[in-house]
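Note that this complex is displayed minus one protein chain, with the remaining chains in position.
To keep things simple, chains are lettered A and B as they appear, and every chain counts its residues starting from 1.
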Amino acid sequence: MDWIIPAVNLKLILPEIVVCLFAILILVTDPFLSKERKIWSAHLSWIAVVIAFIANIRLWNLQEATFTNMFLVDNYATFFKFIFLAGSFLIILISMSYLKREEILHGEYFSLILFSTLGMMLLASGFDLVVIFLGLEIMSVSLYVLAGFKRSDLASNEASLKYFLMGAFATGFLLYGIVMIYGSVGSTNLGQIINHITSNDAGSNLLIWAGAGLLLVGFGFKIASVPFHMWVPDVYQGAPTPITAFISAGPKAAGFAALLRVFLFSFTTIKMDWTMIVWIMAALTMSVGNIVALAQSDIKRMLAYSSIAHAGYVLVALVAGGETGVSSALFYLLAYTFMNIGAFTVVIALGRKGQDNTKLEDYSGLGSRSPILAILMTIFLFSLAGFPPTAGFMAKFYVFGSAVKSGFTGLVIIGVLNSLISVYYYLRIVVLMFMQAPVTRTDNERIKVAFCAILVLIISTWAVLQMGIFPQSLLSLAQASVSSIF
Amino acid sequence: MIGLNHFLTLSTILFCIGIFGVLTRRNAIGILMSIELMFNAVNINFVAFSRFVTPTALVGQIFAIFIITIAAAEATVGLAIVLLIYRNFKGINVDNINIMKW
Partner (left out) sequence: MNYVYLIPLFPLLGFLINGLLALSFKTRSDEKIPGMSLVSWIGCGSVGLSFLTSITIFFKLLALPAGERVVQKIAFPWILSGTFHVDIGFLLDPLSSVMILVVTGVGFFIHVYSTGYMAEDKGYARYFSYLNLFTFFMLMLVLSNNFLLLYLGWEGVGLCSYLLIGFWYEKKTASDAGKKAFIVNRVGDFGFALAVMLIFWTFGNLNFTSVFENAPQVLAFGGGLVTAITLLLFMGATGKSAQIPLYVWLPDAMEGPTPVSALIHAATMVTAGVYMVARCHALFLLAPISMGVVAVIGAVTAIYAASIGLVQNDIKRVLAYSTISQLGYMFLACGVGAFTAGIFHLMTHAFFKALLFLSAGSVMHALAGELNMQKMGGLKKHTPVTFWCFLAGTLAISGIPLFSGFFSKDEILWKAFSSSSGHFLLWLVGVITAGMTAFYMFRLFFMVFLGKSRMNPHVEAHVHESPKPMTIPLIVLAVLSVIGGYVGIPKSLGGSNRFEGFLSSVFEGGHEVSAEATAHAPSAEYLLMIISIAVVLTSIFLSYRFYIKNPDIPKRLAAKYKTAYNILSNKYYVDEFYNKVIVNPLLNLAWFLWKKFDVLVIDGTANGIASLVKWGGGVIRKTETGYLRNYTLSLIFGAMLILAYFILR
């Protein structure tokens, strides 16, 4: 057999290379840094993200595959990489003060964040199930460790263990799905899969259907859709708060990146009608997420359920399909990244060493203790609830609009009802912040917000308002990103 | 003559044993090992498909090697987490590890 060394275009994976090299660099240099200088690792990591971001900008409007068609750079992937890198950048910034406060400032934290980002980027660019699987695992394994990063904290340990066991279990299903598809197609390349399905009319092939179902399980786990969502509340609650924000932003978007690409590109709905099952999943995900969030008393756990609900909204866009559906999903994920990280930043700002202050009653009277934080939190919560003029409103508007256009009015009605339910629990926090007296507490000292966190708050607020008031520029970016996956 | 179906049956049985183990085991290491069984079931499938479906291309076998690698990495991380749990919870019975619920 002849082995041909494939021509490799390194420019296309420059962002990945940068992130990977810096991650390794941090791992290598960190042991030599004295305790006071550990923060350098953090600086290295955000520099890496910025460089990768710039490298990524240069890939915009490029459509090229490399590594024997396993790795594809198109606007769709590039757009997702922007989301991941922006999310990671914000998370690195908010992590610095948090890690210092909790006295767990170790370099490998940032290295792991970079590795996880690398995994997401591979997921978005993967044009072969092998790459998608590898990306998924690189992303997840780093997250398992990060979730347990507060080593002495029992909740963090538990989050890590549950996340790991559930994640590995779900990966088992995903792999079984991949192998079934491989068995019937004879290849794991997405292009060949679609060729096989369209040419052989394999839409009736049981093996492919079973494989698609198991893939849906695997991706459904990553995006936290019902009934694969059970890990979400526990992991979100137990993990260090910046990691919670991280998991809810990047990896979820990455899961969607792969899910949308595999299902809309390879298992094209013309040949395989899987919309009904996703319809049910979307309805269930929205409803369960929102309804259970009503009954929560811990803000991290509440935001966890809210994150489940938001996955449901994006699934609506998947059901809608088509270019408008996908572009609205991209817009939604971008908006969600900013508003969710913004909200978590406020949550982090309220915590103290060893005391996270994540009970809802810790928020009462925040409006008088720290009006600016309370106002920003209100903006983020309004955006999560979907009030104009915030990003959340526009995102929901486009998603529901695309679903109506595709004729899924019933699902949109469920979605709108769910938004109504969600208003209750988001606004409850706003009411607590502005209309209740602060609980009597021993440590009524002023809330100090680190510079980097302020930066994150400014960026997120700006993004949320920008996308809410003038959504056009970013929406047209999202629209320019989708044509290549059909 | 042992054909594709034999391999597929074997792997299915192995996969189900794995699932069963995950569901019934109380010991974190036991669950981890059950998950490894599931991965190995997939590996068997990959290699069998590679042999019978695409005898010229080695995609399936390479994929199996990737899975083995990843499984090893995952096992490392998993064992480290279990070790941590053992230290803090004084045991690795997953039924006792539920401070977070509802």
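By our rule, a contact is a pair of C-beta atoms (placed from the backbone, for glycine too) under 8 Å apart; a residue touches a chain by one contact, two chains touch by 3 or more.
Predicted, not measured: the structure shown is a model, and the values here were computed from it.
Novice: In the full complex, which of A:295, A:416 or A:458 touches the chain missing from this view?
Specialist: Of these options, the touching residue for the absent chain is A:295.
Novice: Of the residues listed, A:127, A:231, A:246 or A:313, which one is in contact with the missing chain?
Specialist: Candidates A:127, A:231, A:246 or A:313; residue touching the omitted chain: A:231.
Novice: Write down which of A:72, A:212 or A:283 is the residue touching the left-out chain.
Specialist: Hidden-chain contact among the options goes to A:212.
Novice: For the chain that got dropped from the picture, name the residues of chain A it touches.
Specialist: 162, 165-166, 169-170, 173, 206, 209-210, 212-214, 216-217, 220-221, 226-228, 230-231, 233-234, 274, 276-277, 288, 291-296, 371, 401, 421, 424, 470, 472-473, 475
Novice: Take the complete complex as the reference. Which residues in chain B touch the chain that isn't displayed?
Specialist: Counting only chain B, the missing chain is touched by 19, 22-24, 31, 94-95, 97-102.
By definition in this document, only the chains that are shown with their structure count from here on.
Novice: How many angstrom between the C-alpha centroids of chain B and chain A?
Specialist: Roughly 26 Å, centre to centre.
Novice: Mind pulling up the chain A residues that touch chain B in the complex?
Specialist: Chain A reaches chain B through residues 1, 130, 133-134, 137, 141, 144-145, 148, 151-152, 154-155, 157-162, 164-165, 168-169, 171-172, 175-176, 178-180, 182-183, 186-188, 233-234, 237-238.
Novice: Note which residues of chain B are touching chain A in the complex, please.
Specialist: That would be residues 15, 18, 22, 28, 31-32, 35, 38-39, 41-42, 45-46, 49, 53-54, 56-57, 59-60, 62-63, 66-67, 70, 73-74, 77-78, 80-82, 84-85, 88-89, 94, 97-101 of chain B.
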